[in-house]
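Only a part of the assembly is drawn; its chains keep their places, and the rest are absent.
Chains: A, B, C and D, in written order; residue numbering restarts at 1 for each.
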Amino acid sequence: MNPVVRTLLSRVGGYVGACLLVVFFALPLLWLVLTPFTPNPTYRASLSGVTLDNFRALVDNPQVWPSIRNSLVLAGGSALLVVALAALAAYALSRVRVPGRDQLLYALLLLSSIVTGTAAMVPLFLMLFQLGLIDRQVGVVLVLTGGLLPAAVFMLKDFVDSVPRSYEESARVFGAKPNQVLRHVVLPVIRPGMATVGVWALVQVWGNFLVPYVLLANPSKQPAAVVMYTFYDAGGQPDFALISTFALVYSVPVVLLYLVVNRRYGFAFQGGIKG
Amino acid sequence: MATVELTDLVTQYPNGVRGVDGVDLAIADGEFFALLGPSGCGKTTLLRTLAGLEGATEGRVRIGERDVTALEPGERDVAMVFQDYALFPHMTVSENIAYPLRIQKVARGEREERARESADPLSLGALLERRPAQLSGGQQQRVALARAIACHPQVFLFDEPLSNLDARLRLEARTFLKQLQRRLGVTTVFVTHDQAEALAMSDRMAVMEAGRIRQVGTPREVFQRPASLFVANFIGATPMNLLEGAVRGGRIDLGGVSVPLPAGHSGLGDGERVVWGVRPEYVATAGDGVPADEVVEGEVSAVENLGVTVLVTVAVGGRDGEEGVEVRAVLPEDDEPEVGARLRLHPQTARVLLYRADDDGALVEP
Amino acid sequence: MGRARALGFVAPALVVIGVFLVFPAVWTLYLGLLDYSLTGAGAQAPTFVGLGNYTEALGDPAFTRSLGLTLVYVGGSAVLGQNVLGFALAWRLRGAGKVVRSGLTVLVLLAWILPGSVVAFLWQALLDRRGGTLNALLGTTDQAWVLDHPMWVIVVFNIWRGTAFSMLLYTAALSSVPRSHLEVARMSGASGWQQLRDVVLPTVRRHVLTNTLLITLWTFNDFSPYLLTGGGPNGASEILPVYVYREAIIGGHLGYGSAISLLLLLANLVIAVFYLRVLRGRTEAT
Amino acid sequence: KEAGDAADPSANADAKDVTLVVSANDVKGGKNAAEAAWIEDEVIPAFVAQQKAKGVTAKVTFNGAGVEDEQYKTKLELNLRTGSGSDVFAADGIWLGELAAAGYVKPLDDVVGDAAKDWDGWDQISEAVQANLSFKDQRYGIPNGTDGRVLYVNKTLFAKAGLPADWQPTSWDEVLDAARALKKLDGVTPLQVNAGVPMGEATTAQGFLPLLAGTGAPLYDEAKGTWQGATPGVTDVLDFYRQVYGEGLGDPRMQQDKAGRDQSFAEFAQNKIGILAEGDYFWRSVICPSEEDCGATSMKNRDEVVGWAKIPAKQPGTGVGGQDFVSVSGGAGWMLSPKTKYPQQAWELMALMSSKEMQEKLSEAQIRVSARADVNAETLENDPLLSFISEQVLPITTYRPSDEAYNEVSLAIQQATADVVSGKSPQEAAATYAKSLTEAVGAEHVAGG
């Protein structure tokens, strides 16, 4: 085949493929973009006029802002805790040879699938009750952190593995104590990894409904994910005006966070467990 | 500044490999000492044991008056420059240089002051606010040096600091590093696998093989009288001519050619197998005045331009189906022969060294 | 770093994991041995039934069907869908222009980071039988995607939702493929597919393993299809997490639900070991 | 074990500082906002004032929620189990059996004692409605309201199909005939009866049970302690479903869809459904004329367009107790946690909520059928449907069994209707149902076969 034609064809094919992918990924988002501005929102993604009334209704709703704040507290708290604990653990696990380390990590990963499942709700509730952590946000944060930690360590360890040891050794030769090495060198270097894992953890918590709902009694402590489900009118009909607008507002912090992290650190993963 | 003394040092890795396997070494105060050897011989391990990054399995390390064997790296008062420089990517040049001072809790203002002081003589003054990723290889190397200098250590440890530089830069950096060390007068241990680097820069050098030191001496001593075949093979810009043969009738028979026995070796018995060695630089074209029994003659099989000189490989002997031998000579550029031409070479008998033809390959002293 | 200090670094994470993960998980596993329920007489005095819950589950056609659906779901959406699409995206976007790359990346990531409850609405709006965007687009009326092709819907949904992770991971992986290796293949005249087979895949095999392990695990536990199909119609998309939800929360059979959780875990383990075998077998040779 | 502790009715009876927590599955700004507002803005201030008059400082918090009933129930059970959470809570009557069997709740007589026995409000609440919050002949709480089911009809469609405006079928066949007539209209779903799993309890309460009541026997025979298995009655009901959905009179897809109930509401509001079997809240909260209250499903001309009819027995006279018409009611009420620190004050709060004054306030905020006859008499007269229900339906209605196994039986029923809707034969579905039933309650508690 003529090389020019060939290049042209592959170009065109590439663009068509890219367009299809864009459509595939963008189509479901249409509703989120259009509905909040539609006067009488329904399941349909249509724009029958533009209005900001829905936002006004949202502003007037007493649950909205506290719930977003609670979401920030829960998700932010969990993300910070997850990142902090996982970074420490990942560093140690990456640098010290422990027999069976990878198996242990994987076993924990598997166990985490149990506590994130619905069946564990009862043991979790009873345990937190005994610990006096029911209806306290810190309890929710701890439970969520526990569930996310194994995967976070798993992912962060790959980042630490990719940091040359000479950085640490160099600092040690200059007399840095181990925690100084960690603070001055290792943590800053794996910051992109921590940011990425942090966003990941935050997203997981941000959308979590069951755990905060069950473990928090007071509605004023409930996060947005729980409140999202309360926007039904008296007849049990979803109130799309509120839901769509709230969905948009509710998504904004996560998207913003992603944008910030992406700009500052680049959103990236390391990968490749040591087979 | 300080002396460095290693006694019976052994460093064994957890997997059982002995990276350093019984080393005794004394390095003088202010000396520029090179550790040379092929890849995997244990140079880095030795350096790291000195720095305290690896624990010594046996033996002792003394720096100055202190026995530091059991001390942490940070307590040994040494500074190390790693092969990959290990500059912290998230710190500016200035912060990198001042890092050791930060550890020593020097106040920020003074830190910056001293960073500037170390940076200036290395022409880094204008780069202080950049990050390592924005520097060229040569600049990175200088930052690593400045960082090592900034903490005024008693000993510098350099692990192949030049090997990441390109050929030209490497030459310049050599001179520069040497002058710097001279000026600072800090005892320096320098690891390299490049013999030219070791020769050019060091006051004294050690050649290592398999965790052991094979020879210690000034570059001159090591270059002129390599103590073993291994060292002989390793040292020199062009590989040394090393040909196995047997003593026969006061001469040495190299298979196809025979060369005179150097003076002082009459003690060698007839038929004894030795390795005849001479550097290509000490092989010249045979002028008319050269006695015929000191000439080896053959066909030029390769010519390499070395600049002002050429390295000529001559296939000697090998008639009657016998395997011949190759003799290399470095000749002035004007004498460059054609490949295929016949050439008469004259190895300077006074420069010839003999080695035992056994595993150790020790130098046969006259 | 010394062992002791390392332990110090790991300890906080271990404590949190021990208290808030291992302990409740073990407790859950213990409940799986009981005839435990949240209400009714079973809550008063649960009896020990040993492996009763397990034999019951394995004998329950609803469970076996659910397990089968889960395998299809995981296989279709994660192992194949997210893996392949994520890889393809990472591969294509490598050479793409900045606009295309960042645009697509943001879209793919949006699907990943938007909260599940929001996403559920988005997909209901997309697939709605009467006025869904998809029907409007295709000109089909009264096409109830969720009812006619429930498994397809949740598989495609999960591909949409989860591809971002694979894409990110493979982007990192592909940057570890030496350019020169690809070029050797090109110089040898290898086609795109041959380059992929001979150079890229062998190099990123470990990343494939990591990725597949993680997304398999996550997809196995993914509850979000419930928000789309509710497990229906008539159980046709009732994957195991939904099954557990129905049994444990709606039906109140906690002991049974816990037992299923363990079975879920075991299935996962078997699959993980299988991956390790397949993907690692050849690495050992080096 | 914890749940088994004996309650002490006199505990803290004369405390000067009282803290109480009320919970319900409603929340301001969301689900059932009116009730949440009522609790926060009416009940609590009134209670605080009432206590203050007695020299007691009361602090009452309301823990609202707005989630699916199963989730509310799960959390409620966890709270009751540990004794954390609320002192007074809203619960659906059908949960009582399970809660009581688990020991999570106790009879009012045990927890509160005489004060509960002597409450004057009981006189206003009919025996049947009281039974909704009673278990084994003991009262566990005070009913808050009740409801009734009818067949809603779209008069416009009826007119188009040549059916009478004051339609009142007397047998299932008449219902089906009307549906067949409606079927001739284009784009109209003639008849929608709740079925299938996604609708949850609505399937049982709005669809299956009213039909079953029309076959003569209740689902659960209290006297014998048996549930109807694959009885002819059950099979008849399932066969009715088959006719509706198998003949295309109803839209089976809507019953399979997760949001199917919402869809049927929306379609009714758009004049696309001829007959819909629903409870009264459909009238007051789904298709009310106010767009503000009922959103997209509001019907401005509801009062002109929408008619209703009583649900007929299979044949005249075949209903429970030989009735010609039947209905099923449910309703929630207030219960208190046996672990409350302040049983007397909690009771006082409950009693206040169920007082005539408060109940009237609630009915004003959101019209509904109260549990109290005196309240209904004053509040319902302006609403034709609700007064119809209160006058004509409640007398013939039946309540769901409050046995602890009810939840599971209901799940089995939902599955059976789902099977029929998706094409299985009624006999097959009934057999499967009977099997699940046997597993859930034991063979000795299953009647018929």
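Just so we're on the same page, contacts are C-beta pairs under 8 Å (C-beta built on N, C-alpha and C of every residue); 3 or more make two chains touch, one makes a residue touch a chain.
Computed from a prediction, not measured in an experiment: that's the story for all the values here.
Novice: Per distinct chain type, what's the copy count in the full structure file?
Specialist: A x1, B x2, C x1, D x1
Keep in mind that, in the parts below, only the chains that are shown with their structure count from here on.
Novice: Measuring between mean CA coordinates, which chain is farthest from chain B?
Specialist: Of all the other chains, the one whose centre lies farthest from chain B is D.
Novice: How many angstrom lie between the CA centroids of chain A and chain B, rounded to a whole number?
Specialist: The separation of the two C-alpha centroids amounts to 54 Å.
Novice: What whole-number Å value describes the gap between the mean CA coordinates of chain A and chain D?
Specialist: Those two chain centres are 39 Å apart.
Novice: Can you list every residue of chain A that touches 2 or more other chains, as numbers and ranges?
Specialist: 42, 121-122, 229, 238
Novice: Can you list the chain C residues in contact with two or more other chains?
Specialist: Within chain C, residues 38, 124, 130, 249 contact more than one other chain.
Novice: Considering every pair of chains, which are in touch?
Specialist: Touching chain pairs, listed by label, are A-B, A-C, A-D, C-D.
Novice: Mind pulling up the chain C residues that touch chain D in the complex?
Specialist: Against chain D, the touching part of chain C is residues 38-44, 124, 129-130, 144, 146-147, 228-235, 249-252.
Novice: In the complex formed with chain D, which residues of chain A make contact?
Specialist: Interface residues on chain A, with respect to chain D: 40, 42, 61-64, 121-122, 125-126, 129, 134-135, 210, 213-214, 217-219, 226-227, 229-241.
Novice: Please output the residues of chain C touching chain A within their complex, sorted ascending.
Specialist: It comes out as residues 1, 3, 5-10, 12-14, 16-17, 19-25, 27-29, 31, 38, 89, 92, 96, 100, 103-104, 107-119, 121-126, 128, 130-134, 136-137, 160, 165, 168-173, 176, 204-207, 209-211, 213-214, 217, 220-221, 223, 241, 244-245, 248-249, 254, 257-258, 260-262, 264-265, 268-269, 272, 276, 279-280, 283.
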